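Can you read through this structure? Questions will come right after.
A single protein chain has been omitted; all remaining protein chains appear in their positions.
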Amino acid sequence: MSPTEIHQRLQDQHDDAITAFEADALDPFVLVKSDSIVEVCQFLHNDPDLAFDCLTNMSGVDFLKEEYIQVVLHLYSYTHRHAIVVKVNMSREEPSMPSVETIWKAANWLEREIYDLLGVVFTGHSDLRRLLMPEDWVGHPLRKDFIEPEEYHGISTRRESLLK
Amino acid sequence: MSLINSVPEMVVTTKLDEVLNWTRKSSVWYMLFGLACCAIELMQTGGPRADLERFGAAPRATPRQSDMMIIAGTLTLKMALRTKVLYDQMPDPKYVISMGSCSNCGGLFQLAYSVCDGVDKVIPVDVYVPGCPPRPEALTEGLLKLQEKMMQERWLVRGSSAQAAA
Amino acid sequence: MVSSIGRYLKHAKDAVATIFEGLSVTMSHFVRKPYTIQYPDRTAVRVQDTLPLRYRGILEVDLEICTGCLACERACPIDCIVIDAPKDKATRAMLLSRFDIDIAKCMYCGLCSEVCPTGSIHHTTEFEGADYSLESMIRRFVKDPVLAYKAKKGEETDPLIAPVLDRGMEFLAEWAEPVDMKKYKKEQEEAAP
Partner (left out) sequence: MSLAGYEFEVQRDDGLATEEMTLNMGPQHPSTHGVLRFVVKADGEIMRTALPDIGYLHRSIEKISEKVGYHGFMPYTDRVDYVSAMQCNQGWAMVCERAAGIEVPRRGEFCRIIACELGRIASHLLSVGTMVMDIGGMTPFTHAIREREKVNNLLEDLCGARLTFNYMRIGGVAWDLPPGYAEQVTAFLDRFEPFIAEYNDLISYNKIYVERLANVAAVSKEEAINYNLVGPNLRGCGFQYDVRRDEPYSIYPELDFDVPVGTGEVGTLGDCFDRYMVRIKELKESCKIVRQCLDMIPDGPVLARVAKKLKPPVGDAHVRVEASRGDMGWYVVSDGSEFPYRTKIRTGSFSAMSIVDKLSRGIMIADLIALIASLDVVAPEVDR
C-alpha cells in the first residue's frame, strides 16, 4: 500500500488522533497525538491490510528552538513490504508518551534508550531504567542543552591538548 | 630482610638482574582485555600471521595470571571504574600497554560525553602505541619496547634506577 | 535399554570420527607453507615496504611543498594538526613557523591528505611509533620557520623541489577525481548515439 492509502485507512478509523500527514517528505509520515498512540499502533499492527509487524527504528529528536521533543517510529510490514513513519510530539518540560512495548517487543529497549538519552518517560513500560549510561548519571546527553559534567567518580572528563 | 634493591652493584648481581629480567620479559602474559576496535587487531596479533607468542606473550583470561594488560580500545567512563578494579587484581610487577588513539588520549572520541579521555587517568601506562587501530606489527613493536623497558629494571642492585623500577 | 546403549555408542563413534576429520585438516598444515611474518627482523624485506602506497600509516609533511593553506587543519575532525602560518610583514610572504601533528590522537582517516593541494601532507607506510610518553609522540615538523611553497605557473624547475612535488602528486593521484554528475551524464548521452 502506498503511504497515502495507509493514511486514508488510518483517517477512517482514528480521525481525531491524526493531526497531520506529509506525503511529500522523503519518508511520508503521520503525526499522531501522544495520548492515542497506542490505539493507532494497535490498529496498524492488527489490521490485516496494514499488518505492520515490525518496528524497525525508534528515535527521539530534541527540537530546542521549537520547544518540543519528537519520537519517530519507523514501521515496516514484512507481510506487505510497505513502510510508514509515525511521529509523536510532546513538550520539552515533561516529555511523556504511552509505551508501545505491548505491541512490538522491540520497543522495550528502544524506549529505554530514548528514556536514557532524551528523558522521555514512557508510561506503562515494564522496566524503564537507564540502558546505556550508568545508573548514577545525571542528565540526558542527547538533549541539545546538555552540558557535559566536569568529572565522573573522580575521573575528569576534560583533557588539555598537548598541542597548545 | 628483603633482597629487593638492597645488594651493592657487582658484576654478579647485575648479571643476576639481567637474567631475572630476561626470564620475565620472555614470558609476558597479557590479559585478554578487548574493549573496542583494537580488540580485533589484538586478536589478529595473537593469530597466525603476527603470532605474538613468538615473544612469549600468551593470552590469559584472568587478571590474576597476567603480567600485562593491553588496553585495546575506547575506555568509557562506565568501564573505567571496572578497569581500575581489574588492574588492581593483577599481581605485581604489572605493565600496561595503551593500544591505539582512544586509550592514549581519547583520540577521536575526545568530543564524546561518555568517554574517559586516556587510560592514564585511571591507571599508569608504560608504553603508548599509536594507530587507530595499530596494525599487528605496531602492537608487536609496542611489546618489544616494553621488553626493552623491562630489561633496564633493577631488582637486586641498589642504584639510581631503583626508584623507577619500584 | 538396548537402543539407548546403541545410541550412546553411535554418538561416541560420531564424536571420535569427526574429531579425526577435523584433525586431518589441522595435520595437513604440517606440509603447508608457514604463514607467520617474522616481524621485526626475520623478514626478507621490511614490512613497511610491503604495504601499498595507499596505506594510512603515520603522517608526514614535506615542508618544501607545503603551501600553508591550512586545508588539512580545517579538514581534521579532531584537531590533531596545528599550523601557525603568519605573514612576514617585510616580504609579505607566508612563513611556516609551526606544523605539529599529534600522532597519539590522530585517527589515520586520510581526510587531511585528501584535501592537500600538493600532496605535502600524506600518510606513509610507517607504523612504528610506540613510545613511553605522550609528549614524545607529537611530531614537530618545523624546526626553523620556513617560507611556504608558492605554486609556479607551468613546470616546477627547482631541482630540489621538483622530485618532492612529483612524489606529492603521486600521492594525490591515488585519490579519486570528483566529477559533476550532470555534466558527466550529458557527455555520456551525447557519446551514446
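Letters are used for the chains, namely A, B and C, taken in the order the chains are written, and counting of residues starts over at 1 for each.
To be clear about the criterion, a residue touches a chain if its C-beta (ideal position, glycine included) is under 8 Å from a C-beta of that chain, and two chains touch if they have at least 3 such contacts.
Note that the structure is a prediction, hence the values are computed from the model and not measured.
**Student:** Over the full complex, note down every shown chain the hidden chain is touching.
**Tutor:** So, taking every chain into account, the missing one touches A, B, C.
**Student:** Against the chain that's been left off, what residues of chain A make contact? List them.
**Tutor:** So the residues of chain A touching the missing chain come out as 25-27, 53-59, 61-62, 72, 74, 78, 81, 85, 104-106, 108-110, 117, 129-135, 141-142.
**Student:** Across the whole complex, list the residues on chain C that are touched by the chain not included here.
**Tutor:** Interface with the chain not displayed, on the chain C side: 11, 14-15, 17-19, 21-22, 24-26, 35, 51-52, 54-56, 75, 77, 107-111, 114, 123, 174-181, 184.
**Student:** Please give every residue of chain B in contact with the chain that is not shown.
**Tutor:** On the chain B side, contact with the omitted chain comes from 32-37, 39-41, 43-44, 47-49, 61, 73-74, 76, 78-79, 81-82, 86, 108-109, 111-115, 132-133, 135.
Note that in this section only the chains that are shown with their structure count from here on.
**Student:** Hey, how far is the Cα centre of chain A from the one of chain C, in Å?
**Tutor:** The separation of the two C-alpha centroids amounts to 40 Å.
**Student:** Between chain B and chain C, what is the separation of their C-alpha centroids in Å?
**Tutor:** From the centre of chain B to the centre of chain C is 26 Å.
**Student:** At least two partner chains per residue is the criterion; list those residues in chain A.
**Tutor:** Where chain A meets two or more other chains at a single residue, that happens at 162.
**Student:** Can you tell me which residues of chain C touch two or more of the remaining chains?
**Tutor:** As it turns out, chain C has residues touching two or more other chains at 102, 104-105, 134.
**Student:** Show which residues of chain A lie in contact with chain C when the two form their complex.
**Tutor:** Residues in contact with chain C: 161-163.
**Student:** Sort out for me which residues of chain A touch chain B in the complex.
**Tutor:** Listed in rising order, the residues are 132-134, 141, 146, 148, 152-153, 155-159, 162.
**Student:** So in the complex, which bits of chain C are touching chain A?
**Tutor:** 79-80, 82, 100, 102, 104-105, 134-135, 138
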